[in-house]
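Note that one protein chain of the assembly has been removed; the remaining protein chains are unaltered in position.
By written order: A and B. Residues from 1 in each chain.
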Amino acid sequence: MKSTAIGILAILLVSAFCVLLLLTVDYHGARGGTDNPYLAAGASETGAVNLVSGIYLNYRLYDSLFELLIFSMAVLGVRFYLNAEKSTKPNVARVAESPVVRIAADLLFGPIMLIGVYLIVFGHLSPGGGFSGGAVGGTGLLLCAAALGAEVVARRFHEQIIEQIEWGILLLIILFAVAPIFFDRLPLTDLLPSGRVGKLLSGGTIPIYNGLIGIKVFIGTWVVIYSFIRHRGEI
Amino acid sequence: MIIALLPLGHFLIGVLSLLWQRGARRILPFALLIDVALIGSLWSRVAGGTSVSLVLGGWGRDLGIELVADKISLGFSFLALLLTLAVTVYLWRERQRPYFYVLLHFLLASVFALVFARDLFNIYVIIEILTLVSFLLVGYERKARQIWASLNYLILAALGMAMYLFGVGIIYYHTGTLNLTLLGERIAGMQDQLWLITASTLLVVGVSIKAGVFVFSLWLPAAHASASPAVSALLSGLVIKMGVVVLFRLSTVLDISLPLIVLGGITGVVGAVYTMFTYELKRMLAFSTLSQVGYLLVGIGIGTPLAIAGSLTYGVAHGLSKGLLFLAAGQVVNTTGSAFISEQVARQEKIPRATRIALFVGTLSIIGLPPLVGFCAKGLLSAATDSLPLHLLLVFVSLGTVVAFSKLTPLLNPRYGCSDERAKAISYGILALPIFAFLPASFLFVSWIQVLSWLGPLQAGESVAIIGAGFLVYLVLRGHPVRLPQRIFRLEEAILLILAVFFATFFLLAGSV
Partner (left out) sequence: MDVANGVTIAVILFGVGIFALIIRRDLVIKLLALGLIDSSSVLFLVSLNAQDNGIAPIVHGPGANYVDPLPQALVISAIVINFALLALALVFVMLLVERYHTTDSLRIAQQVEREKRS
């Protein structure tokens, strides 16, 4: 088919598709289902004030485990494919060392990491959680790499050890989730008792999961970014 | 308890294999043994037809994620174990990187998770894992063809899952639950609502892209043909069936039988035609997978217990046969270096005898020779179809399959050929044994008495007649190769086709309620 024919067909089919979605679904109709079961008792059952964290780290932890698996496999895949191919020497001019970037990184690195840690630790009390906190931390490292050069930062993190830590943490997370089987409870219920609602030391096992996930996502983000940088030659 | 242990256990062992890379290859058989033990203990509770249900975390069904084990789940778990064992043995001599075994563990973990899943979003996450693992496995050898094929696959699968997510959003908005059982209760009176039709179409289309339905899965020939043989065996034999299992679970809640039958019919017929006129060995097997999925969908669409038993039995049967065929085909391509089927290639001494016999057994099973497992399943299906047009459709697809596989006759001659590596031969045996042993072991999906009562001389005679007729048709068509349009397998045309058939499915659904 010629490209104009493809273009016309595409416009027709895609717009019909959008129109179908918009018209047939009753967006203003009554919401189905009974009162939301999570809102009713979520806070006291999980001990977490942030109900969203309570859901994906307590009621639906199973999904989050598999989602972590996907993330880990992505990191594994990126490392496997990019490290095996040594790219041909790229003709990319090194970015001139700019004092602006260096000074800005000096100023910003601390607060960024602090925000990342805050998001992780307070994940059960306010929006945030392990994933966002880890991503923020990883991006902070990227800023550091932009200022100092990726090799300098990478030398601090020995690759083998980082890899072991990353998978070791995943192992810990799964063991932690599965361990209640051997304590005579159905799997994935929380081990520790949920404490007082609203205080920092509450939330049952949620802060532990948040912490572990945060470290894992932090390492994973850095590995992905660094693999791309190393493959290309320099930022 | 055990239901959650199967997927999570494999997940755990996969991570362990990554940490202890030298032992990765040796852990795998032990893990499989533990799996057999676990499935065996579950079997005793499921055998009577009841199902075992577990909500993770001990919450209620409306709060947590539910996992349910029934006969169908265990049947497919059994298939998964056999295929993985065969693939491991097949690759025993060639030292793979530990990364490969880790991927196998994750593949098994997600397959187990999917057969037990009863929650819409859980299904979404697991299907995405399956996409990712297949994607990584297809591109494993880093050849350009594989990378291009898996990129196409990834884009189409991601598009499909985005549609699926739209469907999930709509359903959740109107019913407030993601659990399939609760969903069934809540939409009990609402079959004719437009939003339900749109949502069902979105869900079905999204999953069909992964399930090997012809118009949606146009990535399949390229991906399965270019992957290494062990990976193709796993993909064609196992991963595709997972999509079909999900469609089956959806069909127990949503009323999607008509689109399933129509889509299944189209898949079967067009796939059979393409299979007949492809002369490249692995590509032909991939097309054959597409057309056999048509059988499965028609059976699920019909919906009677006999039809469902027939189609899901055929899922397992086809998994075994296609796995065997792909492993053998891989060996053929390895030893001769050519991917095409031709007379001179077939007579070469280089193709080992064991491979030829394996191809023979696999072919016999797929074309439905009694009393192999392929015949059992096809016989059940043909006994379940009452309406004449549907029956003729299935006959046509069977005929096409026979014609297509008759092409392999020169290859099947065990007179030529040297002896094969022990490992490969054992791996063929692992898959071939259940193919022969099915009739005695058919309490997998239906009871012993029931199978025998439906598979009488009528079905056997029909099968043999089809085989004979097909061979004659092949002899007639032998000298006249036909070139079929290949442009629809490009990404752009594939997406357009998906959208177009989306509308067709929508109107089919709207018309049927």
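Going forward, contacts are C-beta pairs under 8 Å (C-beta built on N, C-alpha and C of every residue); 3 or more make two chains touch, one makes a residue touch a chain.
Here the structure is a predicted model, which is why all the values come from computation and not from measurement.
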item: Selected from B:L369, B:A460 or B:L491 as touching the chain missing from the view; value: B:L491
item: Touch with the omitted chain, as defined above, among B:R45, B:R142 or B:R422; value: B:R142
item: Which of A:F131, A:W167 or A:Y209 contacts the chain that the document leaves out; value: A:F131
item: Selected residue (touches chain absent from view) among B:I2, B:V36, B:V52 or B:L165; value: B:L165
item: Residue ranges of subunit A at the interface with the undisplayed chain; value: 6-7, 10-11, 14-15, 17-18, 21-22, 27-28, 36, 38-39, 42-43, 49-52, 54-56, 60, 63-64, 67, 70-71, 73-74, 77-78, 81-82, 85, 87-88, 125-127, 129, 131, 197, 224, 231
item: Chain not shown, touching residues in subunit B; value: 121, 124-125, 128, 131-132, 135-136, 139, 142, 144-145, 147-148, 150-151, 154-155, 158-159, 162, 165-166, 168-170, 172-173, 178, 490-492, 495-496, 499
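In the analysis below, only the chains that are shown with their structure count from here on.
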item: Distance between chain centroids, defined by C-alpha means - subunit A, subunit B (Å); value: 32
item: Sites on subunit A touched by subunit B in the complex; value: 1, 6, 9-10, 13-14, 16-17, 20-21, 24-27, 29, 31-34, 36-38, 58-63, 65-67, 69-70, 73-74, 76-77, 80-81, 84-85, 164, 167-168, 170-171, 174-175, 177-178, 181, 185-189
item: Partner subunit A, residues of subunit B touching it in the complex; value: 1, 4-5, 8, 11-12, 15-16, 18-19, 54-60, 62-65, 99, 102, 106, 109-110, 113, 121-122, 125-126, 128-129, 132-133, 136, 139, 142, 166, 170, 173-177, 186, 193-195, 197-199, 487, 492-493, 496, 499-500, 502-503, 506
